[in-house]
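After the structure tokens below, expect a handful of questions from me.
As you look at this complex, bear in mind that one protein chain is not there, while each of the others sits in place.
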Amino acid sequence: MRLEVIARPSLGRLIGFPAIALALTVVFGSSLALLAGANPFQTLGLILRGAAGSQFALLETLNRATPLIFTGLAVAVAFRAKLWNIGAEAQLYAGALMAVLLGTGALGWPSALLLPAMAGAAMLAGALVLLGPALLKTRLGVDEVVTTLLFNFIMLLFISMLLEGPLKDPMGMGWPQSSRLIPDARLPRIVDGLRLHWGFALALIAAILVWVIQSRTTLGYEMRAVGQNRQAAEFAGIPVGRVILKTALLSGGLAALAGFSEVAGLRGNLSLDLSPGFGYTGIIVAMLALLNPIGVVISAIFVAGVFVGADSMSRAAGVPTYIANIMLATALLTMVLAIALTRYRLRWD
Amino acid sequence: MAPDSMAQGPVLRLDGITKRFGALVANDAISVTLAPGEVIALLGENGAGKTTLMNILFGHYTADAGTVEVFGQTLPQGNPRAALAAGVGMVHQHFTLADNLSVLENVVLGTQPLWGARLDMAGARAKLVGLAQDFGLAVDPDARLGSLSVGERQRVEILKALYRDARILILDEPTAVLTPQQADALFAALRKMVAQGLSIIFISHKLHEVMAIASRVVVLRHGKQVGEVAVSDTDPRALAEMMVGSAITQPELRAATPGPALLELRKVVTPDRGTTRGLRGVDLALRAGTITGLAGVSGNGQAALADLIAGLERPSAGEMLLHGAAPAQWSVAEALGAGIARIPEDRHKTGTIADFSLTENAILERYNQAPFARRGWLDWRAARDFAQSVIRAYDVRCPGPDTRIRLLSGGNMQKLILGRVMELRPQIILANQPVRGLDIGAITFVQTQLLAARDRGAAVLLISEDLDEILALSDQIHVISEGRLSPPFARGTMSATDLGRWMAGEGFERGRDAA
Partner (left out) sequence: MGEILEIFLSASFWAAVIRIASPLIFATMGELICERAGVLNLGIEGIMVAGAFAGWMTVYSGGGLWTGVVVAMLAGMLFGLLHGTLTVPFGLSQHVVGLGITLLATASAYFAYRLALPRVTTPPRIEAFQPLPIPILSDIPLLGPALFTQTPLTYLAFVLVAVVSFVLFRTPLGLALRAAGENPAAVAAQGLSVTGLRMGAVIVGSGLMAVGGAFLTMSAFNSFFFEMVNGRGWICIALVVFGAWMPGKALLGAVLFGMFDALQIRLQQTSIGADVPYQIFLMMPFVLSILALVIMSRRASVPAALMVPFNKGER
């Protein structure tokens, strides 16, 4: 048994396999609904309506997509250079922490200065959080998958410590949460009256910038070369270690913006339920987008839609909301397989 | 093992074997028979279909048509176990050995029932030691495989087949990694095996070896069986023409006009890196207008020398002079800046990035320089134009500059690498195994380019394991052994046998490696 490269895959292959993957995901999700005693068509309908059935639903989906675009970009940038950053969750909280540190009154600057300062500080903090594992990788050869994963737990405990200690909101009635941001530290809504904040626009801009970096700059070329073939990159004189560190800084910074945007745009304070796993979901987002930054936007909206839709379906039909996670994990696995099958043929000889 | 009554019939019969990979016909109705105690050679260029045919015999591939018979029994297709059980043993060109296991473990692997309760190591050791003695293939059963030399590894690979009671031995390019003397020793061992009734298929593209060991030669070309002759009825020239399909034209050789030394190494030492041996006090001068050949068994420091010149390694002691002056810094960037053209040993792993387009691969060494980049921004139009010009000038056969380089043949890949460095008219050229694995057309093309560069005044370092290639192209030859370099030998002063002695480490005076 072996895999044979297909020189020029047919259009049928290119569209067919991903379509089958998507169909499989839907069929699998439907059978889960059936298992839960619900009508699968009704369930899917409810998910769809909950995600995009009204202006409110649609805006909710876009709001939910915003942090996913950031974490998806963070993962896409890192994975492209084969830097396995599974720590977007930790970087997100680092960003959120900086937003709270600067935005709860420590700086009395006007909005136009304060918000960029918060965003910048967030990016810096996220970048530093990933710099550790990246340095361990380039200097000592320590696998970054495990270190970034473990950092997620450390960071969450660290935040928990702060929220029960120095950052605890005195008005929070004992809840482990921070004080609220001052009004000047809040990201305004894009259109008055519509519940969508500027974080979403920032995410779109970030996606475009990442795309430009990857396709038009020498840094992007270096990151792709290091990811595709480290040995050849080294031979060509590309400073592999430095490129990995730069990639880490960019990736960590992007993930941190998710935390900044959630705190400054949506929540207004920091608590331990800020992220329901946005960092991990970012991996699904990035993989479904084939690591393409523009694709990340689309796939983040899709993934957010599934979550938002499943939440509202769960309330109406009683199917546990974890159906969304199962469907997305299925979509991830079937899609990587489908993409491989567009490029390779399995031969039994 | 074959019953004696069948000893008269052929031990092996390949009948009408056909194998296609997509549009490529790798084997087109090939038929071969092998008599007991016979040695036949399978001769053909790289890509002629020799390895594919043997992979079918061994059960790694299934044929689209044709049958394989061993001792009169038809072998089921695609089943290496059946081939092994029938007594077919294969000595792969790329050894199928695990570095972190011991010699004994490598030999025992797969020979005892997988679900057996316990490995019988004592019995295995006794059998292995016995075989090693019988055939003069001495090896330490407890040595970790990774610590063995290439020659010793090949012995393990052969012992592995003998351990499984192989009656038919297939050797795929077995001498590619050996000195001429080691090759002779191998031939002696093979003759012992033949005397004990083993039959051998010897795959090679080296004519004098084929003439020396085989009684019959089967010639393949582009997947077709183009001839089958007894060695007594032919000569190397006729075989060569049969193999290539036309009279062979050697690249034209003009007298060298040596100039000043462009790159000089004085007592250079580099550290060992894992399994890569470093250099131990190397003196070398690459002169303008000459080709310097570096002969040696692989793993003796060639990689360290190539890395040093390519800018990937720095001397830990000794001096390196470029155009007479020691460079202040030494890295890939400095090497490229000094105008060193680098043709790496492995075009797939180091020379190119498989999923990058030809354009992206063409600018790999200069992606951050004008005209391809300005202040960090890439100019894809300039890059594409450059790729186009290389494709045209160096006859790279491809659908276009946007094609992923993975889809090109080895020869065309090498032409792109050659073009990308030669377009700058380099003064110093590092050519590490530049023609390995290429067909004759591509070989001639690459060698002609190297000779042309030398004739316009470039200094070329040619690293090769193929002594014929070294002897044909080099104006002076060094031999490398255990990180030490022999004195230079001028063209025509050394025979392959003489070089073989140096390759085996003879002639290096003692104490020199104390540095």
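Note that the chains are named A and B in the order they appear, and that numbering of residues resets to 1 at the start of each chain.
Keep this in mind: a residue touches a chain if its C-beta (ideal position, glycine included) is under 8 Å from a C-beta of that chain, and two chains touch if they have at least 3 such contacts.
Here the structure is a predicted model, which is why all the values come from computation and not from measurement.
Contact with the chain not shown here comes from a single listed residue; of A:Ile15, A:Leu113, A:Val142 or A:Leu194, that residue is A:Val142. The hidden chain makes contact, of the residues B:Leu42, B:Leu57 or B:Leu84, with B:Leu84.
Annotation for chain B: contacts to the undisplayed chain at residues 21, 55, 59-61, 79-84, 90, 92, 94, 96-101, 105-106, 108-119. Not every partner is drawn; the one left out touches chain A at residues 1-5, 32, 35-36, 84, 86, 136, 140-143, 145-147, 149-151, 153-154, 157-158, 160-161, 164-165, 280, 283-284, 287, 318, 320, 322-323, 325-326, 328-330, 332-333, 336-337, 340, 346.
In this text, only the chains that are shown with their structure count from here on.
In whole angstrom, the spacing between the mean C-alpha positions of chain A and chain B is 47.
Considering their complex, residues 4-5, 7, 216-222, 224-225, 228-229, 231-237, 349 of chain A touch chain B. Partner chain A is touched in their complex by these residues of chain B: 21-22, 61-62, 78, 310-312, 331-333, 335-336, 342, 344, 349-356, 360, 364-365, 367-368, 373, 376-378, 406-407.
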